[in-house]
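Yeah, one chain of the complex is gone here, protein chain that is, but the others are all in their spots.
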Amino acid sequence: MSAYRFLVNGAPAEVEAPGMRRLLDVLREDLGLTGTKEGCGEGECGACSVLVDGQVVDSCLVPICQVEGRIVRTVEGLSLAARERGSLDTLQEAFLDHGAAQCGICTPGMLMAARAYLDAGGAADDGAIREAIAGNLCRCTGYTKIVDAIAAVAKPLD
Amino acid sequence: MPTRTLTPGTDVLDRALVVDPGQRVPGRASGFPLRREGPAKLTGAAKYTDDLVFPGAWFGTTIRSSEARATLRAIELDPDVDWSKVVVATAADIPGENIVSSIKDDQPLLVPIGGEIRHVAEPVALLAAPDRETLRRLRGRIRLVTEPLEPVFDPELSDHVFAEYDVKHGDPSAAFAEADLVLEGEYRVGHQEQLYIENNAMIAVPGEDGGIVIHGSMQCPYYVHNALKRALQLTSVQARVIQEETGGGFGGKEEFPSVLALHASLLALKAKRPVRMIYERHEDIVATTKRHPAVVRHRTGFAKDGTLVAQDIEVVMDGGAYCTLTPVVLSRGVLHAGGPYRCPNVRLRGRATRTNTAPNGAFRGFGAPQTEFAAEMQMNRAAELLGISPAEIRRRNVYVLGDTTPTGQLLRESVAGEEVLELALGASLFERVRERTRREAAQRTGSGTIPTGPLRTGNERRATGIGLALAWHGAGFTGSGEVHLASVASVELAAEGRIRVLTANTEMGQGTKTVFPQMVATELGVPVDWVEYAPQDTAEVLDSGPTVASRTVMVVGKLVILAARRLKETIEGRSNGVPFHEAFRDDAREHGATRIDQKFEPYPGVVFDDATYMGDAYPAYGWAAAVATVEVDLDTCEVQVVDVIAVDDVGKVIHPILCEGQVEGGTLQAVGYATIEEMKLDKGRYLNDRLATYLIPTALDAPHIRSILVEAPYSGSPHGAKGVGELPMDVGAPAVVAAIHDATGVWIHDLPATPEKILAARHGERAPAAVGPGKAA
Partner (left out) sequence: MPAEPPIDTPKHLFEAYELLASGPTRPIAGGTDVMVAITGELGPIPERMLDLSRIEELRGISLEADGLVLGARTTYTEIRRSALCREHLPALVEAAGTIGAAQIQNRGTLGGNIANASPAGDTLPILLAADARILVGGQRGEREIKALDYFVAYRKTALEPDELILHVRFPLPGGRQLRFRKVGTRRAQAISKVVVALGWQDGPRGWSDVRVALGSVAATPIRAAGTEAVLEGARPTPEVADRAAETLAGELQPIDDVRSTADYRRAVSARVLHRLLRDAGGW
């Protein structure tokens, strides 16, 4: 067991854990952030996607020792500012409006992959959006409404 | 942004009630309520079963067989382990009957000593421990002593029959003799995994009264409730089942959750503390139900002009090791096997048997996707042989008002096969595109078209193809199913003035929590936010039946609307005509709670005889057409499904966004079924039992799906709705396979149509030839 310190959604966190504990388990069990979901435990479904230093990763494949000193962002931190006003951020709003969330289990991971795409300056380009979320399996929507929702808040195509 | 540009041109189109695209801003739920639990799901606040914390809870796991068939002689615990620190449960610990309650009483919770193990993942014992490390360490220290028995894997060789049906209409043998073309075909479809992204999950909490409270992921709380009462000898009060947020079902959480809830409960009762049983993906794939594999054989007679004159269809389904819902799956499969076509002479035979593989069960479409794939293949192949277009052969045969089905059901209303067909053809420019793809195919000299050089490539890398399929889908339960269920749904004005809808019907992504309050609010004339949806907790809601068969909006929705109407009448009666929305708060203060329980009444004039299998198999049918466009890589035979136009008649669209969501999601599941999804087996064991090996489509594999919704209302429902969830599943696969044929010239008879099969077919393995014209062989 060692102590690991990092930022989660803007707040410092410190956990005592074996270094090989998955970031996913640290978030869900040690920190109680259950918005991040487990779907397969082997990096295939993307339900556990979070941002580490702005990059989207599968938190089931990241040992906590590699998160020391890093910045982690989860679905709970997506709309921190907006939630203080009691509302969703623009991406979450677009998902709600477009019907992009159905059963909701892939939604947190999908939002994080979309957030990484948008933060990197991604445009409202169908193919590029699909590539950006290709690591996030959804079994409910057929992806159409998810792609529409992301496109609605992405910068317009030149 | 999806847009709908329809220019209805024919009389048929003028009659069709296409949902007005101007009704909403494209892509936005303008004028309709937003998904009720949406914000919770979007912020991570929604609690799924594995997100719940129960202090002191232990972790449970299942000890499974590794043999397909054997006699269980003993369960040996390693003597070097201190077993007092954990709990092991076996069949001997079951207080009631060792039966997972379903259609037949053949499935045990756990195989007893001396009992028969019937599949490789069969549960034999259960283990609970305070932490997962102990659980992992000890699960390998329990050894099963068995004597192997000879397993059966081929459903056609099995002598244990779960169900059989034989439906006859007219005189097929005489008609075959008269037919101009007799076409035979054999089609095979494999196991498909539901692959909800949330694995099966249950937490059992023992109560002080000796009872159990279940928190879990499920479609049907009362199925679980019944199973608990029976196996654990509990009263209706001692057994309490609460559905938590559920991350997808698709039929995969219809009957299986009973097994997991019983396992968790058994451990919780013995450990005297909460026990969590959360499957990991590998275990979920290995142990839970799949879509039934099937072999479907057709012999079809046509007149020269493409008119159907005779059908002889045999369906064999692989039920797996236990019966589960197999008889009803087979029944739906057989009843839909002829496709949405009028035929005066029909024989439909179906048989489902037992094999030593994991049990198969419910999956969106419930038997119909298997048999309608075969029916549509047969229709498309006949069109090719007769030299008429796939559109035209369907125009000549599709059911219209006044036709009679093979069970003798007169189609009195709500028949929209022609409408969905014409809309799909129009929106996809089917005939024009097909003219082009056929011209290109004729000119092509590319890969695989060079007989002497199968390893050569050609100038063209890719070929485009377009394919059409049409289907019907019986709305709600088959035959007298609803009558036996006798569902009850309630609307309540609570004492404190809250308006609540109470049903056992679950939200698993399809939108129950949004549309029921919407429907009730409309009836009561109040804003939708004023209407609450009570939790799916057996201590709070009555049994309104399972959340399956696309019945929620059609059947339970009707009960909810009728209950709301009666509540409105009651309140307005007591308030001397003051409208409900002004009167209900005072009424609640004055009279306390008023609750209306609405019981299912048989649909008027709908009669089905279970013994003869004749009559009205369904109160009404939904109708679907799909046109798929594919691009096939001519070097590798990789298939990209580019576009699907999906046209679905749902009776009445209650919520356009949610309805489209069902069509789009169902269409992609069908595209996966058509192209890449297949469980591969070796000696009863799934070979691709992980998410790295059982693949479903990603966003890059998904076609652009354009959904066109049609409304041909059913008069038996106050709202006219017929259900939507299963419809798109019936048409996707045959449309894609027809498009692959259009691009490559080969018919793939077995799903999925993999590049391996397409390549083999292009290298000369021909599809079974037609018999005729003239005499049948």
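To keep things simple, chains are lettered A and B as they appear, and every chain counts its residues starting from 1.
Keep in mind that, in the parts below, a contact is a pair of C-beta atoms (placed from the backbone, for glycine too) under 8 Å apart; a residue touches a chain by one contact, two chains touch by 3 or more.
As the structure is a computational prediction, the values presented were derived from the model and not from experiment.
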item	value
Residue among A:L27, A:L78, A:A116 or A:I150 touching the omitted chain	A:A116
Residue of B:H160, B:R297 or B:R461 in touch with the missing chain, whole complex considered	B:R461
Positions on chain A where the hidden chain makes contact	18-22, 25, 29, 41-44, 46, 49, 55-58, 60-63, 65-66, 68, 113, 116-117, 131-137
For chain B, residues in touch with the removed chain	132-133, 136, 280, 282, 447, 453-457, 461, 635-638, 640, 676, 680, 687-688, 690, 692-693, 695, 697-701, 755-756, 759-760, 763
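The definition used in the following text is that only the chains that are shown with their structure count from here on.
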item	value
Touching residues (chain side chain A, partner chain B) in the complex	28, 32-42, 44-45, 47, 74-76, 78-79, 83, 88, 92, 95-99, 101-108, 111, 129-131, 133-148, 151-152
Of all residues in chain B, those that touch chain A in their complex	1-2, 27-29, 34-35, 37-48, 50-51, 53, 194-199, 245-250, 280-281, 508-511, 657-658, 660-661, 664-669, 690-692, 696, 698-700, 702, 704-705
